[in-house]
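One protein chain omitted, others in place.
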Amino acid sequence: MKDKIIRWGLPVLFVLIAMPAVIHDTFFLRVVTEAVMWIGLAIAFDVLAGYTGYLNFGHGAFFGLGAYTTALLMMKAGWPFALALPMGGVMAAVAALIAGFPTLRLKGAYFAIATWALSRAVQQLALIMDITGGPDGMRLPPFLNPQFFYYLMLAIVAATFALLWYLLEHSPFGLKLKAIREDEQGAMALGLNPTKLKMQAFILSAVPTGILGGVYAYWITFIDPASTLGDLISDQALVMVVFGGMGTLIGPVIGAILIFAFKTLFWAYLSDFQLLYLIILGAVIALSVVFMPNGLWGTLGGFKKKKRDHENKLETSLEARLQKNEGE
Amino acid sequence: MKVLDVKDIAVKYGDLQALWGISFSVKKGQLVALIGANGAGKTTTLKSICGLAPLASGQIAYNDRVISGSPVHQVVDLGITLVPEGRQLFAKMTVEENLLVGAYLKRTHAKRAQTLKHVYSLFPRLEERRNQTAETLSGGEQQMVAIGRALMQDPQVIMFDEPSLGLAPLMVQEVFNVIQELHRQGLTIFLVEQNVHQTLKVADYCYVMENGRIVGEGTGKQLEADESIREAYLGF
Amino acid sequence: MELLPQALMDGILLGGIYITIAIAFSLTYGVMHIIDFAVGEWIMFGAFAGFYLNKWTGLDPFLLLPVVFVIFGLIGCLIQPVIHRVLSGSKGNPLLMGLVFTFGLGLMFQGLAMTVFGFYSNSTPSMFSEGSFFFEKFGFSLTISTVRLAGLIYALAITMALHYLLKKTNFGLGVRALALNKDSAGLMGVNGKRTGALVYGLYVGVTAMTGVLIGCILSVSAGMGPQYTIFAFFVVVLAGMGYLAGVPWAALLLGMVQSIFLIYFDPGHTLLAVFAILYTILLISPKGLFGRGV
Amino acid sequence: MKRSLLFTLSLITTLMLATTVFAEEARNFFKVGVVIELSGDLATGGNVTKRGYDLWAQEVNAKGGIDIKGKKYQVKLFYADAQSNPSSGASAAERLITQEHVDFILGPYSSGVTMAVAPVVEKYKIPMITGSAESPLIWTNKFVYTFGTVPPVNFSGATPINTLASLNPAPKTAVILGSNDTFSKATAEAFKAAAEHAKIKVLKFNIVPAGQDLTPLLSAVRGLKPDLIAFGGHDEELIKMVKSLRQIDYTPKALLMHYGVTEPAFVNALGKDANQVFGASVWTANAKTSSKILWPNAASYAAASMKAFNTPADYTQAGSSAAGIAFQVALQKIGATPGMSEAQRTSLVKALEQVDIDTFYGKVKFATSGQYYHANVGMTPLTVQIQDGKTVIVGPANIKDAAPQYPMKAWKGR
Partner (left out) sequence: MPEPILKVDSVTKCFGGLTAVNNVSFQVQPGEIVGLLGPNGAGKTTLFNVISGYYAPTSGSITFKGQDISGKQPYTLATHGIGRTFQVVKPFAGLSVLENVVIASFLRYPKRADAERHAWQILESTGLADRANLSAASLTLAGRKRLEIGKALALEPSFLLLDEVVAGLNPTEADRTVELILQLKQQGMTILIVEHIMRVIMNISDRLVVLNFGEKIAEGAAAEVAKNPLVIEAYLGEAAA
């Protein structure tokens, strides 16, 4: 697993780093920047959805919170971007702590709806407060350097991926999360504190999301409640994760790339058929749930795993038979 | 005449095989019992007969008609019913509603007032508590509702899954009395029990199960006499 | 103070609309554990059905309700087996998968509606939309909009009809049995698949009828769905998911909170208050107002 | 490791191939970028705006193109959907500029998207005129390359209040409500400022959540018995507002909304209940305008719109067509041909700042300083009223077509 990540991850990272040097098309760079952002949002969403089984329909609220924190600190307090950005992550962590403490007690649909209500409330708050500019939103000083934002986004998402990969797939943390997802009662007997673990996962999901929100604000130069605190972020992250495959790190990445690429291609080259896009996207989601409940990666990986399991089984039974024969 | 004929059935839950090709039959008017330890596959056997657990192989016939593969609601319409383990009542419904669900089928719906009267005469206690929700009843009363509910279906074969489970001794006795009474009335009964002594006493014929297989059979007397079966499977 | 009766009345009338949005929705959750993200889209389709049927036939939308119910009931029965397949899958988390499936369905419906019906808002005329009742006594004055009153009566009628269906009919007994214990219901001869399809059909039919009413009372547009999805969720969660008897109370509470807030507090904070209340109640009583959700 | 190296190389090559830049060709037509909301929440307005741009391009091309120093150049529109989302809008602008190499841009419908697009056109120095966005905030940001043909609401909102104040007996009290979105909130604030200025007592002023059913609030308003109810909101909200008022059976002496009443959907949905509602507008199909460019007057434009789309034109659409005309005039002035250099585009901005022309839409003249910087201040804002299902100009007094119907007829007897 480790080898695989390095064998595939490093070249991909290399390509991504080298890309702006080769391709000077700023639109292309913008699209890739946004794609990278969505990869980050999707993997952060999956920490909670895939690894603990909680659908957080308030994911977008962390994004908006990060965006507004960064924007407010820069515009009202005069902080430099470099200081304001991490504060977006800090605020998201604080919000996750406050929101998670009560909501993580809720199960299944109740959690989904409570987090969604919470995110609506946050949006309403941004709409009626003066300091956020209400519905007019906020404008940030334009710093229009596409390379800067590309590399910043890439660095944050790559770091997030690496961190999550380490924590979820390599360190004890990920296994523990999976354990409480599978059987919370049973996990408690093994010394795992589900409340604490879920809270950690919630924060882990919120922080990168908040930071990405901060980058978004500075990059797009304009934020308002409709675009940064609306349902779009959570909805799209959910779609990407479900399509790609929940509960893995690669799944959401693939889901984010494919869905975003599909969306962008459709948007750029088939804009006469914009409405068709909604229909197709809806159909893709519905059909993928019916035919690939484990997502694209889960389904592909599933075949592989089945094969491996099967081989293992053959081996075991062969061994067992040999042992038996020896015994006799 | 065989009312129920189970031939070589196997059941799997995912990778786990619960039944390994078991066969037995129940004749009309008989009280047949199935005994064995926890996890031996007794409940699975009952479930597979009523269509709640799909068969991996084998066949089940009822009055010479193949019923395996039919959904549960069709099976019960033919006159087989199950009083499930742990009663499985509709907890938030009243006693009377629980009983009336028993007469859900068209076949029984028309004469449900009459059947209800019959059930109440069998269990007068239930009539007293007709408007209480099922969850507020004691274990014994719940068992009565479960049996009454099954009777509302006007069955020819009634299967019991551990009816004495968790009941006080007096109550256990009462349940067995009811079962014997139903037997006397001519119902065919298939009983799964852990209360070995009582069961062997009332049953016409017994099967012993272990680990998804039938490992012994005979009348109650024969089994009680069989030391090895006593030793290995009955635990005393 | 003199506004209080009017505020309460408006709250009740608004609550009536929310009852109709949520009641059948709650039923499907209770029986089949479907959380239908497309509930607002069914309302939208219903509203358009009412609008166009009224345009073509010239009949009052209230007279068209049964037609709409039958059409959409059939559609619901046909869709349910797919949802059933998703929910009974062994892979992943079926409940969440059902949520995501209907979410996709909702997106598809929105796209379809915008393609077919265009962007403009519309309104369905009805004989009830004309007048209002006006009372003035004891220094209080009270205006009751006829169409909203008709909506409330419809809501109560539907609630009562559902109550009758569930409590007094054999079919309803089967539905309740199915909701409480699937295996036992099967043992009693309840055909789970067919009953499930009928319940979903009933839900889609009732929800589409609600759409017709909303078209009369408020407006009709291709993008109207999501806001009603929000309210449906709100009411159902507040009532306790699947707890039908809680729905009217939760709906009235929602109507009342909005009415009171719009009148006595800063109206701009109304939605904030609504969401804050939902959140708070979920925290105090995670299974809804009455703690009876499933 | 070898296999992944190969993979890396092939990926780089693919990326390079995929982005082979379209070489800049000499062309004989203008490439016009259009960034608008074709989908999402604001698609209604986006599509109205699109019709305006389309009609302009159609008419220009029907006349052979834009006449630059005796040679005619056709225009070709390149759309990009902003999906009602600022970030998509910015991407859309970037794509049109860097990939399609458009000469100039016709801008978004909404203010939010315009705010995100403006910095992008600023960066590439591509002039943009929006035919619709009318939040005052856009202009206080003083974007050099961004212009607008629709005057901001704080410029146009005062007129209908003044018209009402001049009636006899004038409304003395008012309740002013606004939906909580940029445009509607600004509208309500403009109404409020104008009312206070005109000595109309504002009994209640509230910004309400977008989409909210306002019936309970209106019940309370009813108790205040205001002469005037003024509301800033979008199409669906306006329809719901009228229905609510009728349902609680309150008819104020005057009901004022903004331009939404001139949208065909308003009359279509409400029928006779739409009658006598006042609105603010800068253009109607019977506005008295005369022009030498494309359409001689408002009526001929309205007819052209009916012919092209089978939909009556409203002022957003007209303003969008006028945005095209403004570009056309400025281009002719500097004699720029397609494939403009940066210097040419800079002078195009200068030329736009000097535009002062009469169009079918009215006078187009962009402010060059102050709070309306680059917004069109050449217009005469109008007070309109729906009379018998038609939009009629009822003020200011010197250009009105008909007398305002006032007070409003009760809902019941209609």
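Think of it as A, B, C and D in the order they're written, each chain with its own count starting at 1.
Quick note on the criterion: a contact is a pair of C-beta atoms (placed from the backbone, for glycine too) under 8 Å apart; a residue touches a chain by one contact, two chains touch by 3 or more.
This structure is a prediction, so every number in the text was calculated from the model and none was measured.
Among B:K7, B:K28, B:R125 or B:K201, only B:K201 touches the chain that is left out of the view.
Of the listed residues A:A187, A:L212 or A:I259, the one in contact with the hidden chain in the full complex is A:A187. Interface residues of subunit A with the unshown chain, by the touch rule above, are 170-172, 175-176, 178-179, 181-183, 185-194, 247, 305, 309, 312-313, 316, 319-320.
We take it that only the chains that are shown with their structure count from here on.
Averaging C-alpha coordinates per chain and comparing to subunit A, the farthest chain turns out to be B. Central chain by Cα centroid: C, whose mean Cα position is closest to the mean of all protein Cα atoms.
Chain centres here are Cα averages; for subunit A and subunit D they lie 37 Å apart.
In subunit C, the residues that reach two or more other chains under the touch definition are 114, 268, 271.
In subunit B, there is no position where the chain touches two or more neighbouring chains simultaneously. Pairs of chains meeting the touch criterion: A-C, A-D, B-C, C-D. For subunit C in complex with subunit A, the touching residues are 35, 82, 85-86, 89, 91-93, 95-97, 99-101, 103-112, 114-115, 226, 230, 233-234, 237, 241, 268-269, 271-272, 275-276, 278-279, 282-283, 286-287, 293. Residues 50-52, 71-73, 76-77, 81-82, 84, 88-93, 97, 100-102, 104-105, 109, 149, 153 of subunit B touch subunit C in their complex. Across the complex, subunit D is touched by residues 2-3, 6-7, 10-11, 13-14, 114, 119-123, 125, 129-132, 134, 141, 143, 145-148, 217-219, 221, 223-224, 227, 258-260, 262-263, 266-268, 270-271 of subunit C.
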